[in-house]
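The complex is shown incomplete by one protein chain, all other protein chains being positioned as in the whole.
Per-chain residue numbering starts at 1, and chain names A and B are given in the order in which the chains are listed.
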Amino acid sequence: MIGALLLLAVAATLAAGTLLAAWLDRRLAGGGGIASLAADWLAGPVRTEAPDDMNRRLAPAWYLALAAAGLCVVPFAPGHAAIDSPAGIAIWGACEALTVVVVFLHGWSPNAPFPLIGAYRYAAIGLPAMLPSMFVLIAAALPAESLSLVAIVDSQRGAWNVLRQPLGLPLFAVAILSLTLRGPMDYADGADIAGGTSAEEAGPARALWQAARLAMLVSACAMAATLFLGGPLGPVLPGPVWLWLKTAGMMAAILALGARIARPPPARMLGLVWTVLLPLSFLHLLISGVIAL
Amino acid sequence: MTDLVIAALCLFAVWTGWRVFRVDSMVRASFSLMLSFVAVGAVGVVLSAPYIGIATIFMMAVEMMVMAIFMVMFMMNPAGLNPMVMVHQHRVAAVAGGLAFAGLAAAVLAADPPAARVATGTDTVAALGHELLGPSMLIFETAGVTLLATMVGAVILSSRRGRFGPADDGSRPPGLEPGGPPAGRQPEGGGGHHHHH
Partner (left out) sequence: MTLTIVLLGAAALIGIGLYGALSQQSFVMLMMGLELMLNGALLAAIGLWSLALGGMPEGQLLAIVVMAVMAVEMAVGFALVVAIYRKRQADMTESIGTLAG
């Protein structure tokens, strides 16, 4: 019974969150919004020469599925998650890693130049950009002494992780930008390569891909709220409401942030990720470990 | 029921593993291998090893992405959407593979292993953690040192900077007398494929 309710909550959160994200995207980041999703849906498809049809059709669905799987491990009330796995945080890590693969396949499958360039650029930047977020996840598990997200939420009853692990949220924000192909980390679908992995795409596939990006934003922000802002913890209001409020706040912050930071050239970003972000994440792990002791 | 799920996952792992050597495209091959690993990881999750299973999935997702990048670097047909075959000693390899499978399968069918399942309710993730980072930490330390040595070795091997200049210029040692031919033994001939760019 409660399991069905939680699954329903995941589906509803993903659907409502995607719509909210589209609206916020239009208000805060100059994105297309809901109307452009609908317009994309109604357009006709684009054909390319000798594409890999299976992956081309499946990539948006995989992206959406990864967003849903990631949201399934998020506790909606203290002690309750749709998938309450003892390795919940590793499941989210797997979703992050597979996202890079899905974005690459999305760009590779049309067999056309711009999407392929987007796919290679994203593989080069998205992979190392994911590494700091792995250390952030490990650090978040330290005070809870568990890989279960339910335990991580419980460990934040005294103080939220955002206070105990000051570097965590900024580092995770970079991972969110990279996972959702946004702002400074948008090396896959950037306007400088005519839309990158989505350059040769129109119709329902394009609408679904854009919706999946927004859905991934919802999941990643819910995960950030769970890891650093206490998730469903909070006074008076019931747990799910707190989670929704925090997630919406994170979404607005990420969208505003993404729209305000310029995107450096890929080579410079690659250097930045390996020589600044990765050492920072080691430092973060050290600080979190010392504080957790 | 569990049997059915596991049989389906094993079949999927074997089928995708077979596809690795049957598809034309390098990218398809590496992601086919990834699917094989994902299926094995899922078997791990079903067989009450959630951390091992999920760790397999995320590690292999990263590894196969790297694999795909290297394929693109080294193959003459990067996007790989055109057919091609690159095999040698095909018959020998097929016989060896078949024999390995037959031998191992015979051993599996002939053996009578104990039948002690994991007790329900065991926290296998915590058990793994205690075993890995418990009093001795032997495996953790060994793996850590091995991986460190690997990293150093891999960086040195793949570095462009050779002992006598850039590796792709041959990294020739200086001559014994000024302006003379490079010292040391000369490699005979190049590798072969000079023209696939």
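Basically, contacts are C-beta pairs under 8 Å (C-beta built on N, C-alpha and C of every residue); 3 or more make two chains touch, one makes a residue touch a chain.
Just so you know, these numbers come straight off a predicted model, no measurement behind them.
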item: Which displayed chains the unshown chain touches; value: B
item: Where the missing chain touches subunit B, by residue; value: 2-3, 6-7, 10-11, 13-14, 17-18, 20-21, 26, 29-30, 33, 36-37, 40, 43-44, 47-49, 51-53, 55-56, 59, 63, 66-67, 70-71, 74-75, 86-90, 92-94, 96-98, 100-102, 104-105, 108-109, 113-119, 122, 124, 127-128, 130-132, 139, 143, 146-147, 150-151, 153-158, 160, 167-168, 170-171, 185-188, 190-194
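Everything below uses one rule, namely that only the chains that are shown with their structure count from here on.
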item: Distance from subunit B to subunit A - Cα centre to Cα centre, in angstrom; value: 28
item: Residues of subunit A that touch subunit B when the two form their complex; value: 50-52, 85-87, 90-91, 93-94, 96-98, 100-101, 104-105, 108, 111, 116, 120, 123-124, 127, 130, 147
item: Subunit B - residues contacting subunit A, complex; value: 25, 27-28, 31, 34, 50-51, 54-55, 57-59, 61-62, 64-66, 68-69, 72, 79, 81-82, 123-126
